[in-house]
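Missing here: one protein chain of the complex. Every other protein chain is in place.
Moving on, here comes chain A:
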Amino acid sequence: MITFRDVHVTYPTGTKGLDGVSLEIPEGEFVVVVGLSGAGKSTLVRAVNGLVPVTSGELEVNGQRVDGARGGTLRRLRADVGMIFQGFNLVTRVSVLRNVLMGRLSHSPVSSLFGVYGAADKEIAFDALDRVGILDKAYVRASRLSGGQQQRVAIARVLAQQPHVVLADEPVASLDPPTANAVMADLRRVQRQLGITTVVNLHFLDLAKSFADRIVGMRAGRIVFDGPAAEVDDRVFESIYGRSLSVQDVSTAEVDRLT
């Protein structure tokens, strides 16, 4: 359960990220946030685990206040909220397994500082890799994997945290359309299996419609649409993007139609 109550975020540069957002996301829901670049999608997602500090308003995750949380409180909160990034953000010089085990750092004793993990932690990591279908890559250096595989490792790293909430900031924007579809399908499948509350930012409206329970449209730091994926039509699209739908807005558009 994630609750925003009139949340404002203003960056040190004066840019407004969020401008009075109120939103309630119940347990186990898969929400996709859409909007133009700079609409505040990233800010919305990054506020949930405190990567971006809230300027005013209240933000709660599973009953725990995020605004104002620091030190140990913030760390415990982050341990329960996994995050997936556009650029995968793996440590590419170490193995896939080591990357996934980083999801266990907040749960394991000091020995993990030196890469020593218990058998239980390792089993959790292997299970996470198995769920995204790349168990066989466990001992491969992360730099050797393709983009789609790297993002699956990042999903496994999040699963290893055994979180109640997962955030994904443009998780497939660096991938080609078929791979983007496959990675989204993986994310959606494990989300259903484990019942994790998930908030995802997406560029492409067709991906959003085919995977989301609910779509939130943002424009200039405000929520301009909030409803089930089925309700999104061309009129809603115009209200979010300020123009009508074109071929550039769907991931499956063929190249020759764009040129």
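Operating definition for what follows: contacts are C-beta pairs under 8 Å (C-beta built on N, C-alpha and C of every residue); 3 or more make two chains touch, one makes a residue touch a chain; residues count from 1.
Definition applied: contacts and distances are computed from a predicted model.
For the omitted chain of this complex, the UniProt record lists the protein as "Phosphonate ABC transporter, permease protein PhnE", which is one of "Urease accessory protein UreF", "L-beta-lysine 5,6-aminomutase alpha subunit", "Sigma-70 family RNA polymerase sigma factor" or "Phosphonate ABC transporter, permease protein PhnE".
Residue A:Leu51 is the one among A:Met1, A:Leu36 or A:Leu51 that touches the chain not shown.
Shown as candidates are A:Val21, A:Met83 or A:Ile124; the residue that touches the absent chain is A:Met83.
Although one chain is not shown, part of chain A still touches it, namely residues 49, 51, 74-83, 85, 87, 89-94, 98, 102-103, 105-106, 112-114, 141, 143-144, 154, 157, 161.
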